[in-house]
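Since the structure comes first, as structure tokens, the remarks are kept for the end.
Removed from the display is one protein chain of the complex; every other protein chain stays in position.
We just call them A, B and C in the order they show up, numbering each chain from 1.
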Amino acid sequence: MGGFTINVLECKSVSKWYGDAAVLKSVDFDLAQNEIHAIVGENGAGKSTLVKIISGLVPVDVGTIKFEGSDRTFSNIREIQNSGVALIHQEPRLFPDLSVLENVCVDYQVRDGKSKRFNWKKAEGETKELLAQLGCSFSVHSPVKALSVADQQMVDMVSALRKKLKLLIVDEPTASLTPSEVARLFETIRKLNASGVAIIFIGHRLEEVLQLSDRITVLKDGEVVAVKKTSETTEDELIRLMVGRNISASSTDSKTSSGQTSLKVSNLESPGYVADVSFEVNRGEILGIGGLVGAGRSELLETIFGLRKRSAGEVISTKHGSIKKVKRAISSGIALVPEDRAHNGLFLNRSINENLVITNLKLTSRGGKRNFGKEREIGQELIEKFRVKLSSATQLVRELSGGNQQKVSLAKWLKQEIEILLIDEPSRGVDVGSKSEIHQFLNNSAKDGMSIIMVSSDMRELIELSHRIIVMRNGRIAGELSGSEISEEAVLRLASGLATAGKGH
Amino acid sequence: MAIKLNSKVTYLFKKREFGIFLFILVLLAVFGTLEPRFFRSDNLSAILSSVGILMVVGAGQTLVIVTRNIDLSVGSTLGMAAMVMGMVARENPDFPIFGLIVIAMIVGGLCGLLNGLLVSYGKIPAIIATLGTLAIIRGAVFLVSDNVQIDPNDVPQGIINLATTSPIGIPWLLIFAFLSIILVWYVSSKTLLGKRIYAVGSNPEGAISRGLSFNKITIMVFVFVGVLAGLGGVLYTARYATINPADVGRGLEFDVISAVVIGGTNIFGGSGTALGTALGCILIGILSNGLTVVGVSPFWKACATGFLILAAVAIDNSVRKRQEQNFLLAIRNQRTVN
Amino acid sequence: MSPLLKNNPRFKVPGYLVGPILILIIAMTYGSLGSEYFLDPSSIIFNTGRYIEIGLLALALTFVIINGDIDLSVASTLAASAGVLAKLFESGVPIFWCCVASIFTGLVLGLINGLIVIKLGLPSLVVTLATLALYRGLTQVILGDGVVANYPENFVGFDQRLVIGGNPGLPAPLALFIVAAIIFYYILHRSNYGIKNIMSGSNPSSSNFSGISVDRVRLLAFALSGTVAGICAVMITSRLGSTISNVGLGLELLAITAVVLGGTDIFGGRGAISGTVVALFAIMAVREALVIQDINGQVQDAAIGLLLILTVLVPQIRSYYVEKRNRRKRFNEAQART
Partner (left out) sequence: MNKKHKALVPVLGMSLILTGVSASFMATSATAATKYKVTYIPKNLGNPYFDAIVGGFKKAGKKLGMTVKVVAPAQAGATDQIPFIEAAIQQRVDAIAISPNDANALCPTLKRAMKAGIVVLTVNGDTAVSCRQASITPVDFSVLGKYLVDQTASVIDGKGDWAFLSATSTAPDQNSWLAGAQEYIDGGGQPGLKLVDTVYGDDAPEKSATEAQALLAKYPNLKAINAPTTVGIAAAAQVLSTSPLKGKVQVTGLGTPNQMRQYIKDGTVKSFSLWDPGLQGQIAANLIVDIKTKNLNPKKGTKLKYKGVGPGKWKLGKGAVIIAGPPQEFNAKNIDKFDF
């Protein structure tokens, strides 16, 4: 793709404050018409804020934005969208109670003065056509809540396409997609780009960014640190720019475990999600669980932890015996760090200290009476141990970056003696720096004898960290891989049901 | 892949409205068997006209609840509209009927506008804002009326006729009620505006990011329920002829919200239909009339309404859960096929 | 707030108390204009007696509301408990055991609310709306149209008794309220149950993942509100010396108003006992001041409604202007730089 001559979008010294915190500091950004421009940066670097400003979701405080050569004076999201700008989020912004067609048309404007009435027939035809172009086969009348996440993303895409699209912003779209779904998405994005739609792409997975984009802007702490042509940069360079320092590749220490069983799961079943799952974990072992989204991996962790109804099977801790309920699990030294921090792991509207203390009430209180001094003490200890960046322990967790939030979500368990750590997508939505810190923590903990059961969709993470991998498919164990059997391909084959190799159960 | 429904019949059974309809049939059968006179035409038509006001206001309340809001002030708004209209009629006996209706609807709409502004731009949770205006508007009714009620002979015959005369065999009161329900049905199922209202309730953040004017839609539904409450004030006057500042519309919010909830509208927004609300209103009407007709002690009647709401939401909830489970299973099956 | 207080960090008033305190001050000032005797300490203290039931219900409701739930049925629970008390007394049970039974009834009804909400997974707003009708109906079934009076001398007039004698003295209801407020303060802010309560309101799912049994925490809150309603039934019976089936009608709205006015988030996860206590006294001051100025009931209600809205609205407006001012400042700074 040749010279970037015509700029669709030009942002000049854009700044934005939330409260007293500056999120964007005089950012310049431009975008050519036939370009896929990626924005990378750690969490809290200001990527999302920048695209929110471009798409009109939040007003700009200082700075100018030129769209198609003319100054954009309005900040009404509706007008901006009508001028051909669309934003697709990580989580599809859809309306679960409405049908596909209704979702697509809901912001459509009746422009032609002739008829005030909306022509549903015509809209249905157009939508069907667009869906067919994207290779979707679901009906336009089915309710959106009955679709898979990938299909929902396609609906989101189609609703963006329905307008005369000039600029499409895609904010971390691949987080919850399977590899084949990612491929389909990228194909669509390329097709759009070829047809003249400028693309801004935000992604955490750098290999995807490198694969897709023409140009990359690196943001750090609200400032642009570099704008690189994709062909002229490498993953390592990007990481260095994003973090501002070198990050050692994760350790490739000898992956050995003690061979002493710490947890035994047998014939576990949770209706609708988990069926007949049996495995053992050793002390000092990291057991990876691979599989597609919806294969029942998170549900398996939740069932082990006692959060889900169990219709059959047993979970037995070598030290503490059978485990049925959450309380028992926790008192037996089992902890669960969930995938969705905001909904399941943290209390965003409460202080960091309260978040850290809530799992340690037994240690901080006596006879049900809280001891604030002890609470502060324990909170401080955990904050220091995990190097959580904060302004004060009474700060709300909401104000922390994704990586620091994940640290809090993990740290709250670690005042107690944790023998078995269940961790779900440890680096989802986490910046590169925090990610490596978390990986280091997992490795070290395993070395110290902790058993870790880790669910991950990040293939590299899964393969690098795990001693052994169980692959799940449709709620069952599709196979197990260990040692030299572990490879990306092997995991994928098991996950998609192409092979039943390995030491199957 | 969409969930394929086996046939139209199972589709009908899965519809929430059908459940209420069945329940109504059962109630009719029970009351009719115990006391055949329950079916007398004048009794049935009286039941309908007694729920007519409920239907008018319920139609508006449905949309408000669909947007994740609630309007507790409908009773006071109805009272305000009726009182202002009544006072205009008392001072100007020759005021055209149509003008009176318009006045009532405007007054109601203004009350709704107040609620809408507080909830949208004021960012006050609807339950708090309208708890406040419930009292404020009632206080205003007293100040406006100077504590004096409107007597039947001050109400123009034209208004009274709305409850009695019938251009096509059913009284105006019911025509207004049905029109309100049809209007809400039409808006919510045929127009983009309706889809936007449901979108706002279904996913508020999504609605904002899709460029829907969140505040405008919120204000719109509150003004709408206000206007309908104003119309309710006209119908109240037509039906009861006396407008007492303390009594007019008192406690209406309880009945309206009950009807909407019984009619299957999700109190957390996003789903609900006008037809369901209409059936919910009829159910409440049949119950309160029927219990007296079959001779249930008046002391048990309050219990019955409570039971009904509980039963309705419990059944609704279990049906919804089962449906969601079916969706999930369908998705899983679909993945297996792939 | 006077600059003296504002600038002194030792006297920093939490944000949620500013509104109620201002209301308290203004109401006291206004009331003292109405009568030179308004500020007479003994009458102020004596007047609190009538607000104690609302206060106790509000304290218990603070827990329920922080949890993200609501209990609209408290007043009906109170009535049903009072009904049980009265009926047992009539049938010759010693008054002490009647009181025990009353409190126990409250506990059971509260548990029923909680169990329906939790086990069936229904919204508490709808469930307690239903039990609001249901429990009031039960009261009517128990008491019929009768009045139970002639309670023993030593039971009646609890509110007239002084715990600490003299002038002004400390009447029993106020003493009870102070004790209750201190206990509830310790439970909410100093106990494990309290923080679990706040956290499960803030994010129920995260609470479950953190090993808090959210269901149990919620159930306990409902049980607490039921039990307190049972205790209030005893108090109100002693205060009035008689029982009829409409006892406590409408108290739920007054109690909820006190809770919300005190800064507790209606959606849960945030709230304080001190807020509820100050808000209760603010409401009391407003009512008493308006009564002494000969303002009628409906207008009093309207004033409270207005204050409810203002306490939520004013901070919103303030932060809007602060934000706007900051933005302009930054814009100017940026302009100056270029």
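Going forward, contacts are C-beta pairs under 8 Å (C-beta built on N, C-alpha and C of every residue); 3 or more make two chains touch, one makes a residue touch a chain.
Note that the coordinates shown come from a computational prediction; the quantities given were computed from them, not determined experimentally.
Undergrad: For the chain that is not shown, enumerate the shown chains it touches in the whole assembly.
TA: Missing chain, whole complex, touching shown chains: B, C.
Undergrad: Considering the complete complex, identify which of C:122, C:223 or C:278 is in touch with the unshown chain.
TA: Counting the whole complex, the residue in contact with the absent chain is C:278.
Undergrad: Based on the whole complex, identify which of C:149, C:163, C:178 or C:310 touches the chain you can't see.
TA: Touching the chain that is not displayed is residue C:149.
Undergrad: So which of B:245, B:264, B:280 or B:306 would be touching the chain we can't see?
TA: Residue touching the chain left out of view: B:245.
Undergrad: Of the residues in chain B, which ones touch the absent chain?
TA: With respect to the unshown chain, the touching residues of chain B are 35, 37-38, 40, 42-43, 46-47, 50, 53, 138, 142, 145, 147-149, 151-153, 163-164, 236, 239-242, 244-248, 250-252, 288-290, 292-295, 298-299.
Undergrad: List the chain C residues touching the unshown chain?
TA: 2, 5, 10-14, 17, 21, 24-25, 28-29, 31-40, 43, 47, 50, 140, 144-145, 147, 149, 157, 159-160, 189, 236, 239-242, 244-250, 274, 278, 287-288, 291-292, 294-298, 300-301
Keep this in mind: only the chains that are shown with their structure count from here on.
Undergrad: Measuring centre to centre, with centres taken as mean CA positions, what chain is farthest from chain C?
TA: Here the answer is chain A, farthest from chain C.
Undergrad: When all chain pairs are ranked by how many C-beta pairs they have in contact, which pair ranks first?
TA: B-C
Undergrad: Nearest whole angstrom, what separates the Cα centre of chain B from the Cα centre of chain C?
TA: 30
Undergrad: Mind pulling the residue numbers of chain A that touch at least two other chains?
TA: Answer for chain A, listing residues that touch two or more other chains: there are none.
Undergrad: For a test of understanding, state which residues of chain C touch chain B in their complex under the given definition.
TA: Per the stated touch rule, the residues are 116, 120-123, 125-127, 129-138, 140-141, 144, 253, 256-257, 260, 266-267, 296, 298-299, 301-306, 308-309, 312-313, 316.
Undergrad: Taking the complex as given, what residues does chain B use to touch chain A?
TA: Residue positions touching the partner: 1-3, 190-192, 195-196, 198-199, 201-203, 205-213, 270-271, 324-325, 327-332, 334-336.
Undergrad: What does chain A use to touch chain B in their complex?
TA: Answer in residue numbers: 55-57, 77-78, 80-82, 87, 89, 93-98, 102-103, 105-108, 110, 118, 120, 137-139, 141-142, 145-148, 159, 272, 292, 294, 474-475.
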